[in-house]
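Yeah, one chain of the complex is gone here, protein chain that is, but the others are all in their spots.
Per-chain residue numbering starts at 1, and chain names A and B are given in the order in which the chains are listed.
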Amino acid sequence: MALLLRNARFIDPQVGLDEVCDMLIRDGRIVEVGHDLDMPKGVERDLSGKVVVPGLVDIHVHLRDPGYEYKEDIASGTRAAAHGGFTDICCMANTRPVVDDGAIVSYIVQRAKEVGKCRVHVAGACTKGLKGETLAEMGDMVARGAVAFTDDGRGVQGAGMMRRAMDYAAQFDRVVMSHCQDEDIVGAGQVNEGVASTRLGLQGWPAAGEEIQIQRDIEIARLTGCPLHIQHLTTAHGIDIVRRAKAEGIAVTCEVTPHHMFLTEDDIGDDYNTNLKVNPPLRTKEDAQALIDAVADGTVDCIVTDHAPHADFEKDREFEEAPFGMTGIETSLGLVLTHLVRPGIISWNRMIELMAVNPRAILRLEPVRFEPGSVADLTVIDPDVGWTVSCDDFLSKANNSGFIGAELTGRATDVYVAGYSTMEDGAIIESH
Amino acid sequence: MAFNHRNLIDITEYSADDLMLMLRTAERFRSVNERRVKKLPTLRGYTVVNMFNEPSTRTRSSFEIAEKRLSCDTLNFGGSSTSTVKGESLTDTVRTLCSYKIDLIVVRDKHAGVPRKVADVSGVHVIDAGDGKHQHPTQALLDLYTIWQKFGHIEGLNVGIVGDINHSRVCGSLIPALRTLGAHVTIVAPATLRPARPEVLGVEHATARLDEALPDLDVVYMLRIQRERLEGAPYPSLREYNMLYGLTEEREKLMRPDAIVCHPGPINRGVELDSFMADHPERSAILDQVYAGVLVRMAAMYLLLGGSDDGLTA
Partner (left out) sequence: MADTARIKSVVMNADEIERALTRMAHQILEKNKGAQGIALVGIVTRGDTLACRLAKKIKEIEGVDVPLGQLDISFYRDDFAIHLSPEVLSTKIPFSIDDVNIVLVDDVLFTGRTIRAALDALMDIGRPRTVQLAVLVDRGHRELPIRADYVGKNVPSASNENVRVFLQEVDGRSEVEIIALEQGKRAGSAPLGGE
């Protein structure tokens, strides 16, 4: 089966490509990138006006399956991912049961093959039951395909436990991803400690509660040599800590989310919109700006969504009783294009590094490069289409986006995984 | 002077004129409360729901008295029978209540932000009777009334609030309202009992030293130390709290001759307030505050229900 994509602007900083040309794909791999390509038979698509980039990867997604399928499941979550322009996602371990042994990894891998609309990579837990007490069976999980370890949803509270997890994980050449939250200082914190907590009369979630563990885990990375990835970093000082560690040569990477860049604590009004209750919380304007600066200057390695779907009835509660998290996988690309690429804060090349190249490198996945022989995972983007974020448009089961009503420019129209379309012209392709 | 508020939820939405209208209206109800027939037919036919999702004796009693004196029909809803305890969502509970065709909901809840949500879901008038550690606007009004009655004005007064500011919904309303009316606000507390950014509320001066603050204050507002809320111990002992922050007979000597003492109640005698101060015949305004509570709550209901155009017609 052959596929010829014509007249699109193909961009791949890995091979220094940025031009309007054609791409020929056969048997899931790129055969040729060039001008006026021909093929004897197959499917041909004219993508004039579109931008084609290596398939986007979101390495921080909650699929909620198994255990919380009413919020999201592998079928709906991967459709939402494809709809958002992603070819690959990495799902977190805080399911029920927790992904802390090989059987659960196998279930997700198998289920994703059956019903999925993108590649699903599984992050296993660092500790059994995310309890921070004993090591999870990392070796078994790696054998069944786990690509990383994290207790995401919680921080590993004990420094000794974190040290054991990273010491042990180092043997598998897998990154340990850290959700940084010192529970003793954060307590039942609801919103950023400062203006928001004072104004809203809610318990504060101080920046230090995150920064303490960022610094701690960097020291443990230095001690153990295990690669460390700081998840959903939210503060200006946290960014500085990572920047300094990188300068020292410590193997640390980090990620930020669109909501921490494009929303702030000031957006939580007196209607106590629970969709804006996220963990870590929305921070100050200055913090958000520091994240954007760090995305531009290269300190931040990737943009992720921390897509955290919840049922409407769960979010329709008192702020303090509502669960943390917002969805993001269907708005991430549009937000990044609108707020970072269009205004020229970052280039297309940088966007591709943040959303396609670096995430694969962090998870040790096979790279996607626009050159012959590479796997044909592609995202096709209409950079000029204007759209409004609306629940009606979501393929996720959940509606808890903090960006409902946002006017965005640019979104994915087509996605190819191994040469097969998962989405064409904005519609999910259910069968080939 | 127009009064255009549907709800009393966020006191920062009230201008100085609005607040003074509340106080002057409360004053009009005083004579009613001092005669034999302590009742007005004003709100006859209106139905008020007291939705107290958190235990409260004083605030609830005060609202009930105010409602009865204005002749409304009242429904007390909440306590241990709260539907939320049975798993019903707040939205469903409020919709259920609205099916009874009610006019006003008085909401007390341990969660911040609930009164606004109740207002949004119900569409009827809402009075916040205390939400989490966010606001407690009628408490602020009764405090303002008490201070106004004592001094004849509020502008320019130095008000010091002493104690657990961080867990105090009273402060969330009282401090901004005092600022709206031109008073100066000092808070006296260790950092463990202060909010992260007191200036957001309007605090101009924060100190941990009561003895230094006292000589400048016209109003010394002592907050209750909420023992039940303070696990994790932001102070070492009640004994030490009294030593550093208690208003004692000794400290009374530091006060201005005409300075008064307020307290939202109930008092922990011997902790934040010695009996000498609580019962001080000239300085203690604590029982005046309780009385003012009925007046300002009558005023709030009268103005909210009468100030809009959906009232009963002749």
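Observations on the model:
In the analysis below, a residue touches a chain if its C-beta (ideal position, glycine included) is under 8 Å from a C-beta of that chain, and two chains touch if they have at least 3 such contacts.
Just so you know, these numbers come straight off a predicted model, no measurement behind them.
One chain is not depicted; across the entire complex it touches B. The missing chain, though absent from the display, is touched by one residue of B:Glu13, B:Glu27 or B:Asp73; that residue is B:Glu27.
Touching the omitted chain from chain B are residues 1-3, 21, 24-25, 27-29, 31-32, 35, 37, 39-42, 302-303, 305-314.
Methods note: only the chains that are shown with their structure count from here on.
Note on chain placement: the centre of chain A and the centre of chain B lie 46 Å apart, centres being C-alpha means.
Those residues of chain A that touch chain B in the complex are listed here as 187, 193-195, 197-202, 204, 206, 270-272, 313, 316-321. Residues 9-10, 89-91, 109, 111-114, 116-117, 120, 131-135, 169, 172, 195-198, 200-201, 232 of chain B touch chain A in their complex.
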